[in-house]
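Would you mind keeping the following structure in view while I ask a few things?
A single protein chain has been omitted from the complex, and every remaining protein chain is retained in its original position.
Up next is chain A:
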Amino acid sequence: MAQTLVLDQFLSSLQELVEKRDGAKLQDFLQLEPPLSDIYQRMISELRQNYAPGSQADSKLLQRCEPLVPQSKGGSWTAFPTFIKLYLIFLRDMNTDNLLETYNQLKALLNQCVLALGDSQMGVVVLPTVLYLSKVLAKLAMGLDRRPDLIAHIRRMEGLADQDESTEKVTLVEKSANVVREAFIKCLTDRTGTPGPNGKPEGKRIGIYLMANLCLKLLFQCNKLRNAEQMFASISAQSPPLAHFPASQRVTYLYYLGRYLFANNLFFPARIALQAAYDQCHRQAISQRRLILSYLIPCNIILGRFPSQALLQRPEAQGLAERFQPLCRLIIRGDYLAFRQHLLFGSPTAEWFARKGILFALRNRCEILVWRSFARKVFMYGGSYGGPQAQAQRGPPPVLNLKKAVVAIRWLQTQHAQSGNGPANAMVAPNLYGSQVVSEPTDIDYARLEGADGRASPTTDQEILEKYGDYLAPDGFYTEEGRSQPNQPGLLIDGDPEEDYGDYELDPYAYDFDDTEADISLMHEIESIFASMIAQGLMGGYLLHREPRFAVPGAKIKGILPTGFPNVWHTISAREIHDASVPGWVQSRAPAAVGAAGGGRVVNLAGARPVGSQ
């Protein structure tokens, strides 16, 4: 057997580092990303010469690694020698031509390292290594996620390409997130020192947010946000306050937490988390600040606050003004049709929002603000204020006849129908019913069923017959008497839908309206929208149904418009502010609360009555 000078030296250095519990240096020794330096290359050739692949070699290698662990302290840290053995095998076998195999080996290596991390005495020594391996694994997984072509040929060779499609595919990124989450749990549940929400980041707990942030990055990458829920819950229950951790970890964590809350429609706490991330982010970290802003701004818009010029002129906001300002202007304008066109899925203006994952939130949450502006304008120009003496005396309250809103909507509809502006695929259809008149382009699967002239003609459309022939022209069918009857090949058993059923309208909305009915239907919709705004506190007043009107009583103090249309942000924040806590963000507790009975939980006894009293 040839000499293994480098390996010998390497192992004895590792032994020394373990003895000194020098985790940082240990990580520095365990390099594995190419290009590796000369000394590693020499060790790799020693490994290949003396420990060529085979079960014998593996157990021999393990024997070499066993003395690394201090025997005196119980010597039960067996996970570590196994980990080093896997590390050496990884170096020996690394083949960058097969990145899928490299990925799997790296994942196994990290898994083993996480097992070593679990040791209550020694685990903390491998914490920097776990972090390093997690980062390398994440980088590889995300790289392969972006360039699936790099491993497509391997997948094909191994028959992985056409796996069962009925089960949800677990991507490499998600698999990596699952391993990293194990490491996160080991960090969070370290019992040394003072654990829990009153504790300090010591021992493995210093890794809580490093691991959490990496795991969140992967979960966001693979769109598996749901899997983050348990993480946030565990952090809320067990982590020391976030404020005890370094700024880089705080900012990164608050960014992901804010995005998670945003994705769950919890806009108010999301805003708090994102604003804190923005406020604490290094002012020179432009790209991070910009990413935070691109979620903080829509969050504020949904809550009724628009970005100021000063904010949009900051360097990190470059390019954001052209995304958000048109949206704000549309909300102010109150033209719901233009708003719907702007955020129509597939339109060029909506594309950026869709990519950021905020399109639907904006579309669904901001429309009510558009309607508020619309109602406010109609009220301004069409409301009756009862004359000056009515304001001074006890006259009837200012009132808006909702017929004015119908007129305004009809006018908007004709404006849009005439101008034909907006994206070509956002069609403002003739308004037979209500306000919903911006239609989505036809789904590609159904587009073929309608010809260019909008009339289906299956008799001539061979493609339709090929696809749906078994339904439209089956080999046989049952008559009304229940007898089975063979069918001539290619004969449409229900006839040509256009020719035979043209008199029947299949569109449930398109029954024969005359103008009055259409207006009544629209009026009902307007009443619903107004009622919804009143219920949400976006409008102050009440509705009268028989002669549909919106009345604004008690407007003498604040004025008519501020009473009828209170400030959106003030309304929403007054409603939400009672609970300023952000789920997933562990705050330092007020000293008074610490150590109170029930694990620091504060019990408010203000409303308690003496025993025996009724």
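The rule is simple: contacts are C-beta pairs under 8 Å (C-beta built on N, C-alpha and C of every residue); 3 or more make two chains touch, one makes a residue touch a chain; residues count from 1.
As a convention for this text, contacts and distances are computed from a predicted model.
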item	value
Name under which UniProt lists the unshown chain, selected from "Ras-related protein Rab-30", "RNA polymerase Rpb4/RPC9 core domain-containing protein", "26S proteasome complex subunit SEM1" or "Ribosomal RNA-processing protein 42"	"26S proteasome complex subunit SEM1"
Given A:Tyr87, A:Tyr255, A:Trp371 or A:Phe550, the one touching the chain that is not displayed	A:Tyr255
Of A:Gly304, A:Pro398, A:Pro548 or A:Gly584, the one touching the omitted chain in the full complex	A:Gly304
Contacting the left-out chain in the complete assembly, out of A:Asn198, A:Asn227, A:Asn264 or A:Gln280	A:Gln280
Among A:Ala228, A:Leu291, A:Leu362 or A:Val582, the residue in touch with the chain that has been omitted	A:Leu291
Absent chain, residues of chain A that touch it	142, 217, 221, 246-248, 251-252, 255-256, 279-288, 290-291, 300, 304-308, 310-311, 314-315, 318-319, 328, 331-334, 355-356, 373, 376-378, 380-382, 404, 407-408, 411, 561, 565, 567, 569-570
